[in-house]
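Below is the structure I would like to discuss, written out as structure tokens.
With one protein chain removed, the remaining protein chains of the complex are shown where they sit.
Up next, chain A:
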Amino acid sequence: MIGFAWPPALFALPLLLLPLVIRWLRASAVPRLDLRAVEGRAVGPLLVALAMLAPAALILGLAQPYLRGGSTAYRGIGTNLVLLIDRSSSMDDTFAGRSPQGGDESKAAAARRILLDFIARRPDDRIGIAAFSTAPMLVLPMTESRTAIAAAVAALAEPGLSQTDVGRGLTLAMGMAHEASASDSRAVVLVSDGAAVIAPEVQTALRNLAARRQVNIYWLYLRTKGAKGIFEVPEPGQADTPHLRPERHLHIFLQSLGLPYHAFEADSPGAVEDAVTEIGRMESRPILTRRPVPRRDLAWACHLLASLCCAALAAARWLERRYAPRRPAPLLVPA
């Protein structure tokens, strides 16, 4: 699509009718058609055409045409990915469960670094970010813009908030994934270092969402030293309730949703990296995504064309000759 930066200039277009009325070269009152070579007969209409084209190109140039930017659809390899990030304050501790000192890396910082690497390796993903603490938050709607994604991930560096309400966070993330695309694959990656009891009404909402459309769910559980694992089955006789073992019961709940689901337990930055690589391998499917196309200016081409036309017209004037260098001799000489 072509647009004009200053369309009022186009009102000057009738000016290009002038060359139809005014000749570019001089007219002669003594036409001598037989003095003009046959192959030169195209010169007249050509000059008119050039004299019309030159102002037309200049007027178009003044209107500053451009090819509209925007985005084009193309087929890439990736997925519609919703990152669901735990913003509870425990994420600011290290994997050893202490506050970071010296060269230590907190769980949040490790997750951020590894996710940024991951995103940089996958140019075709459409990514959205949701976060949760006591309440779910929409951080970034689904987007292809890498700068926006980087800015949103960088903002996760701020210290976290209070508690963990993973259920409502999942509802938000699955809703975002549903809206992202009707045909391509969708995935939710939950990054958290803990879980919480999911209220019954939220469980129902999640089951309804799961029944509506398929979403692949990945849970990257950042296990702090000493915390119970999600795969550990308690010894017989030990209590096994969602209140005491929320992580294990979230795992059981997610398994029961009937969706493709993988849980990864990572207790070090290295393990997180392996898990993320594995997720990336599984989430490589054809996806219809969009690539931004910059706006392109076309005025220079108009000006160049006008310049060539003007040069040709100038040449015509320089080469202009009279039809007859001298008055023709009379046909009949009176006696």
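We adopt the following convention: contacts are C-beta pairs under 8 Å (C-beta built on N, C-alpha and C of every residue); 3 or more make two chains touch, one makes a residue touch a chain; residues count from 1.
The criterion applied here is as follows: contacts and distances are computed from a predicted model.
Undergrad: Identify the UniProt protein name of the omitted chain, choosing among "1,2-phenylacetyl-CoA epoxidase subunit B", "VWFA domain-containing protein", "glycine dehydrogenase (aminomethyl-transferring)" or "FtsX-like permease family protein".
TA: The chain we cannot see is recorded in UniProt as "VWFA domain-containing protein".
Undergrad: Given that one chain is not shown, which residue among A:26, A:243 or A:281 touches it?
TA: Checking each option in A:26, A:243 or A:281, the one touching the absent chain turns out to be A:26.
Undergrad: Tell me, which residues in chain A touch the chain that this view leaves out?
TA: 6, 12, 15, 18-19, 22-30, 51, 54-55, 57-59, 61-62, 64, 87, 133-141, 143, 145, 147-148, 151-152, 154-155, 158, 161-163, 201, 292, 299-304, 306-311, 313-314, 317-318, 322-324, 326-327
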